[in-house]
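Excluded from the complex is one protein chain; the other protein chains are retained at their positions.
Coming up: chain A.
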Amino acid sequence: MSSTAMKKKVLLMGKSGSGKTSMRSIIFANYIARDTRRLGATIDVEHSHVRFLGNLVLNLWDCGGQDTFMENYFTSQRDNIFRNVEVLIYVFDVESRELEKDMHYYQSCLEAILQNSPDAKVFCLVHKMDLVQEDQRDLIFKEREEDLRRLSRPLACTCFRTSIWDETLYKAWSSIVYQLIPNVQQLESNLRNFAQIIEADEVLLFERATFLVISHYQCKEQRDAHRFEKISNIIKQFKLSCSKLAASFQSMEVRNSNFAAFIDVFTSNTYVMVIMSDPSIPSAATLINIRNARKHFEKLERVDGPKHSLHMRMR
């Protein structure tokens, strides 16, 4: 029994060319290195250590095109890959012509998961939906969802349809993050209280690594439904620029005569964004409020005990 945590894995798996690398790059703001463009069949698995939700680590596994390598994954490297998995995200290419092969790989993954990490959560993404005609998208997704639900038994899988060219990718990953945060409803009600106390127009809670919106509170209708994704993109672009200067992003204040917005670290897993439409309230007041709330929310994250927490555990 070690006193440090075993790193829990998030497996991002799927057939070669299904869009995993692009997805990971977009969600985590990684530069896509040119040498990951394969010139031949994938003969190695890419390990990317992106921290996610505290101490989860994203592992990108590419089911390379050749069957021999797939079989290799599921026999000799099976325990190595499938132990300590917290989350399995499996990506399907909607225009794939080899549906049976895709399902066969998926089922092999599920078997290995059942044996090695039976508590893992399974998410299926039906990707590249922009290539399907708009009027057929719902139908095709429903078909796939039924097939996947059926094949996944006894495990339960949650299915999403995604495309990097519309808001579905962001929403799907936001939903995934939402389901992985253990006491998220309590977090939301506390967030509402916090917002009402400090008289904010809108308060958002973002996941730290990806700036995916976990929850939000707004006191009146806002015009732009895409604002969450836009904020996420803006901040990730800013983070990319900061990283070029070997600096890291910590907090930001944006103010003009109409509003003041504050983005700051909140808990160990989250960032908070507070928008005040009363510019007469001084920044210092809001920042103190945020700092005090931080302590309260961190306690919330620990309060429900070790079995739900994503923090390090003694084993």
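Here, contacts are C-beta pairs under 8 Å (C-beta built on N, C-alpha and C of every residue); 3 or more make two chains touch, one makes a residue touch a chain; residues count from 1.
The working rule: contacts and distances are computed from a predicted model.
K.L.:
Of the candidate names "UDP-arabinopyranose mutase", "Neutral amino acid transporter 9", "Multifunctional methyltransferase subunit TRM112-like protein" or "Exocyst subunit Exo70 family protein", which one corresponds to the UniProt protein name of the undepicted chain?
P.N.:
"Neutral amino acid transporter 9"
K.L.:
Touching the absent chain in the whole complex: find that residue among A:A29, A:L110, A:L187 or A:V203.
P.N.:
Per the contact definition at the top, the residue touching the missing chain is A:A29.
K.L.:
Given the contact definition stated above, which residue among A:E100, A:D119, A:D135 or A:D224 touches the chain not shown here?
P.N.:
Of all options in A:E100, A:D119, A:D135 or A:D224, contact with the hidden chain holds for A:D224.
K.L.:
Which of A:Q237, A:S251 or A:N292 touches the chain that is not shown?
P.N.:
Touching the chain that is not displayed is residue A:Q237.
K.L.:
Extract the touching residues of chain A with respect to the undisplayed chain.
P.N.:
21-22, 25-26, 29-32, 34, 37, 94-95, 130-132, 164-167, 223-226, 229-230, 233-234, 236-238, 240-241, 254, 256-258
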